[in-house]
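Below is one structure. I have some questions about it.
For chain A:
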Amino acid sequence: MDLQNQQRVKDAAEKFGAENVVVILGSSDAEGAEIYAETVANGDPTYAGPLAGVPLGLAVYHMFEPEIKEEVDPAVWEEQMGMMEMVLDPEALSQAVAKMREQCSKYTL
Partner candidate 1 sequence: MIAYGESLGGEEDRGQMDRGGIWRMSFFYEVVTNNPRLKHIAGCVYLEGCPLDVLAMLRDKVHDGYRLISHPLTGNIPPEKRLYLTVLLASFTSDDDFVDQESLNLIERALEIYERADRNHIDLDPSSIEDMQFLDEQLMMPVFYQYGILSNREVH
Partner candidate 2 sequence: MAYRVVHYINQFFAGIGGEERADYPPELRDGVVGPGQALEAAFEKEATIVATVICGDGYFAEHMDEAINKIIEMLKEYKPDALVAGPAFNAGRYGMACGAICDAVGKRLGIPVVTAMYRENPAVEIYKKGIYIIEAADSARGMRDAIPKMARLVLKQLKGEVIGSPKEEGYIERGVRVNVFRDRIGAERAVDMLVKKLRGEEFVSEYPMPSFDRVPPAPAIKDIKKAKIAFVTSGGIVPKGNPNRIEASSATKFGEYSLAGLQDLTSETHETAHGGYDPTYANDDPDRVLPVDVARELEREGSFGSLHDKYYATVGNGTPVAYAKSFGEEIAKRLKNDNVDGVILTST
Partner candidate 3 sequence: MRLELHKVKIEDVQWGDATEVENNVLYINREEITDMLLEDDRFESVEVDLARPGERVRIVPVKDVIEPRCKIEGEGDVFPGFIGDVEGNVGRGKTLVLSGAAVVTCGKIVGFQEGIIDMSGPGADYTPFSKTNNVVLVFTPKEGIERHDYEAACRVAGLKVAHFLAVNAKGTSPDEVSLYELGEITKRPKELEGLPRVAYLYMLQSQGLLHDTYVYGVDAKRILPTLIHPNEVFDGAIVSGNCVSACDKNSTYVHQNNPVIEALYKRHGRDIDFVGCIITNENVTLEDKKRSSSYAVKLAKMLGVDGLIITEEGFGNPDTDLIMNCRKAERAGIKTVLITDEYAGRDGASQSLADAAPEANAVVSAGNANPTVQLPPMEKLIGFSESANVIAGGFSGSLKEDGSIEVELQAITGATNELGFTCFSAETR
């Protein structure tokens, strides 16, 4: 994850309290999603950014996960997300993030 964005996530967690922050990912590939989820939950696995060695434990979801989808107006979802649901692989992406969340997140919805 971009170094500046890591800093912003870190700042937000400090400011609002980690238990209140939820990170939602829009990644296109499962591997990338997993790394992002790990970064915000367990610390930057590449050890290059401000989150290196900082396990924030944030709740993290992929946009496709049911917990998020059900919070969105179905009409809006269809309009905004319909196409993406077809091109991307919602199943794999959701699984990748859920797996990492179960392993590392201290908070969930």
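Keep this in mind: contacts are C-beta pairs under 8 Å (C-beta built on N, C-alpha and C of every residue); 3 or more make two chains touch, one makes a residue touch a chain; residues count from 1.
Keep in mind how these were chosen: all candidates are chains of the complex that A comes from, given by their letters.
Keep in mind it's a predicted model, so treat the numbers as computed, not measured.
Touch, as defined above, links chain A to just one of 1, 2 or 3 in this complex, and that is 2. Residues 3, 31, 35, 45-50, 52-53 of chain A are the ones touching candidate 2 in the complex.
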